[in-house]
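Only one protein chain is missing from this complex, and each of the others stays in its spot.
Moving on, here comes chain A:
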């Protein structure tokens, strides 16, 4: 059961993606995107990349989707459309099932689990190295940090220009 955990999580991620890609009312779409983000974080964390999972939860869900939630409050209607009688959702589920079957028939073997080794073939230590990888952004990638900060600053100015005169 535990070896199938990552595969089952990715399967539930597909269901979550169907739930907002079939475009119900935006409130339900935002909710299913939050659930999909949580499942994606669970996939990443179960492969021992804890920093990137934390980034998904804090920055993606806690930063960007909160903004979407507040904006979706603008789009509330009296009878929000859910997934009942939604032909698009059903056909998306059929499409994903078809793609899985085609892939199963085309590829010979099925490799489900991704093992996380302690040392790789070169003898490097492998667990928890994504923290060290991200620290490169501050070290030799310092120019990237400055560039990203500048881009975010320019984006604020762009947004203020777009809503000028509001």
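In this section, a contact is a pair of C-beta atoms (placed from the backbone, for glycine too) under 8 Å apart; a residue touches a chain by one contact, two chains touch by 3 or more; residues count from 1.
Just so it is clear, contacts and distances are computed from a predicted model.
You can't see one chain of this complex, but its UniProt record names it "NADH-ubiquinone oxidoreductase chain 4L", from the set "NADH-ubiquinone oxidoreductase chain 4L", "Proteasome maturation protein", "Glutamyl-tRNA(Gln) amidotransferase subunit C, mitochondrial" or "Guanine nucleotide binding protein (G protein), beta 5a".
Considering the complete assembly, chain A touches the hidden chain via residues 6-7, 10-11, 13-14, 17-18, 20-26, 29-30, 33, 36-37, 40, 43-44, 47-49, 51-52, 55-56, 59-60, 63-65, 67-68, 71-72, 74-75, 88, 92, 95-96, 99-100, 103, 107, 110-112, 114, 116, 120, 124, 126, 129-130, 132-134, 136-137, 141, 144, 148, 151-152, 155-156, 158-159, 162-163, 166.
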